[in-house]
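Here the structure is laid out as structure tokens; the discussion comes afterwards.
With one protein chain held back, the other chains of the complex are shown just where they sit.
So that you can tell them apart, the chains are marked A, B and C in the order they are listed, and the count of residues begins at 1 in each.
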Amino acid sequence: MSNYKELKRECYEANMELPRLDLVVYTFGNVSAVARDKGVFAIKPSGIPYEELAADDMVIVDLDNKVVEGKMRPSSDTKTHAFLYRSWENVGGIAHTHSTYAVAWAQAQRDIPIFGTTHADHHTHDVPCAPPMSDELIQGDYEHMTGQQILDCFREKNLDFNEVEMVLLGNHGPFTWGKNAAKAVYNSKVLEELAKMAFLTLQINPNAPRLRQALIRKHYDRKHGKDAYYGQNG
Amino acid sequence: MSNYKELKRECYEANMELPRLDLVVYTFGNVSAVARDKGVFAIKPSGIPYEELAADDMVIVDLDNKVVEGKMRPSSDTKTHAFLYRSWENVGGIAHTHSTYAVAWAQAQRDIPIFGTTHADHHTHDVPCAPPMSDELIQGDYEHMTGQQILDCFREKNLDFNEVEMVLLGNHGPFTWGKNAAKAVYNSKVLEELAKMAFLTLQINPNAPRLRQALIRKHYDRKHGKDAYYGQNG
Amino acid sequence: MSNYKELKRECYEANMELPRLDLVVYTFGNVSAVARDKGVFAIKPSGIPYEELAADDMVIVDLDNKVVEGKMRPSSDTKTHAFLYRSWENVGGIAHTHSTYAVAWAQAQRDIPIFGTTHADHHTHDVPCAPPMSDELIQGDYEHMTGQQILDCFREKNLDFNEVEMVLLGNHGPFTWGKNAAKAVYNSKVLEELAKMAFLTLQINPNAPRLRQALIRKHYDRKHGKDAYYGQNG
Partner (left out) sequence: MSNYKELKRECYEANMELPRLDLVVYTFGNVSAVARDKGVFAIKPSGIPYEELAADDMVIVDLDNKVVEGKMRPSSDTKTHAFLYRSWENVGGIAHTHSTYAVAWAQAQRDIPIFGTTHADHHTHDVPCAPPMSDELIQGDYEHMTGQQILDCFREKNLDFNEVEMVLLGNHGPFTWGKNAAKAVYNSKVLEELAKMAFLTLQINPNAPRLRQALIRKHYDRKHGKDAYYGQNG
């Protein structure tokens, strides 16, 4: 019997959401879920199609990238997940996809401007696009450095990962996270929507202005501020 | 036993159409249905995913925004619905979504030009885009002022809400309405179609002319005029 | 017992294909099927949603627009169908939709250029876009004149309706036809595909050249020429 049955289940359910939400085809994408008290996370095995996955196939890895339990090799992006879990204490789940519109912005190497309240309902900044790595970094410990690249991007832009739970990696695609794996996947879907809306907005009006600051704050705070009145909590 | 069982049912059915018609993801969007004789309307509870909704979860609110029946908090947009019901006597249902193409036009802050008969089959004007609110209004009673903003836009443009049953809120997204909740949702879907068609039209021909007046009248009148011959009534 | 049971069935099946092929929403669109020997055609009743249609609801109309059998009012576009059946002897079925990409080209008032073999597999010309009617014609017998407008467009461009089984009506949308109702619907779907492909082609390369004449002939003839070798016939 596995000691990580529940963790694997959470991770499995979140992974299976990706094809249902049209965020992946084939083996693209991966989601992980962390158990902070046990110092491990569960992650999708590498290169397995979603329709063949079982909950027990999830691989258990510690925060130093060592496989703790599992017959299969973990996702090739495992070190990026581990790096982010080590760097950001509150993060409970991480998702990575190659969803079409988010990838297009990443390939265009542009931040996604905050154009409307759909965006401000989730956070108050443009979705950052981290620049592509230098050649040395790529030839080094690539997936580790991918995590570093995300961290550097957030530091340089002075962003808080507790608020902005999504990033584009230039030329690659999106990573998203949240308090748990389900929230990370939710953020992947929201990001894809924001990416599509922003793309269309610029096609209709190349000079579309960013959302004004008062409206950014209003929408973010009514959902996430101390006097939030969206949803059933608080 | 609720006194509003039928009203809740109407409201629930209309809300459940939104994900079926691909107009919302997650908890985005909300529909309400009014009972004029009882001075109340039913509306979706805030932040509840559609797949978890039950008819009995609909919240009953009076036209002064007071909850009359319901265990849950009503949609955060409730005051906008109440404002429009107070202002416009014939309206029986209201829908609000973040559907992709309508939002893109709202974020581009442009009216949707009447380019064809699909549009004129429904009304005879460009779909109006209300400008974003000033900072003072945003920091005041925001959802109330959102209703005011819609009203002002219709007054300024001299539009009749009985004919034009849809509006874009600049930087936000669409509100639609109709004689009942089902018609409001129908208008949300039609608006999304018009928004997509108009977007594509401008991509193919940036100088595409608006539909000529005679054709606007012809198509609108054959469906809605006194000698209408579309459909099975009249 | 109806004398037109089979005709109604053919017409009904073809109509029901439209929502399945994503060519219509709600009550948009209509298909008819003609029985030349009986001098009548069956057509969708006006304004009825597809999910409520039954085969027996199809309305039987003669070529002078008189209802021969049926409890409901026929499609408001009936006179256009009748006109085309009177004008073009070999046509067995006609379809009209408001499919998104075809409408966008109609609203842009542009012919769809023949850019590739997908197009040439079906016919050898740009898909013609008939110009919008003059104001007098619109105020006259509108649906009759819509047929006239299509006929004039084919005459002016010297097109053969036996080869080119599709047209765009400027500012309105597509009409398609064929040897029977099923083929007319097939052409509606093909047209929507061609419209989308041509739109994307021009986005990628605004100077994309039309398909060269030798390739147009080759692809058309291998499917439709006297030495055709596509398919299982001939």
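What we mean here is this: contacts are C-beta pairs under 8 Å (C-beta built on N, C-alpha and C of every residue); 3 or more make two chains touch, one makes a residue touch a chain.
On a predicted model such as this, the values are computed, not experimentally measured, just so you know.
Peer 1: Name every shown chain in contact with the chain that has been left out of the document.
Peer 2: Its contacts among the visible chains are A, C.
Peer 1: Which residue among A:21, A:202 or A:228 touches the omitted chain?
Peer 2: Touches the omitted chain: A:202.
Peer 1: Looking at the full complex, which residue from A:72, A:214 or A:228 touches the chain that isn't shown here?
Peer 2: Answering carefully, the residue with contact to the hidden chain is A:72.
Peer 1: Among A:53, A:68, A:104 or A:159, which residue is in contact with the omitted chain in the full complex?
Peer 2: Final answer for the missing-chain contact: A:104.
Peer 1: List the subunit A residues touching the unshown chain?
Peer 2: Touch with the absent chain occurs at residues 25-28, 45-48, 72-73, 76, 98, 100-101, 103-110, 132-133, 135, 138-139, 142, 171-173, 199, 202-203.
Peer 1: In the full complex, which bits of subunit C touch the chain not displayed? Write them out.
Peer 2: Missing-chain contacts on subunit C: residues 115-118, 186, 189-190, 193, 196-198, 200-201, 203-205, 208-209, 211-212, 214-215, 218, 222-223, 229-232.
Assume only the chains that are shown with their structure count from here on.
Peer 1: Going by the touch rule set out above, what shape does the chain contact graph take here: line, ring, star, complete or other?
Peer 2: Per interface graph, the chains form a line.
Peer 1: Using the mean of all protein Cα atoms as the middle point, what chain has its own Cα mean nearest that point?
Peer 2: Centroid comparison flags B as closest.
Peer 1: Please work out the Cα centroid separation of subunit B and subunit C, and write it as a whole number of Å.
Peer 2: Result: the chain centres lie 33 Å from each other.
Peer 1: If you average the CA atoms of subunit A and of subunit C, how far apart do the two points sit, in angstrom?
Peer 2: Inter-chain centre distance comes to 46 Å.
Peer 1: Give me the residue numbers in subunit B that touch at least two other chains, ranges are fine.
Peer 2: Residues 203.
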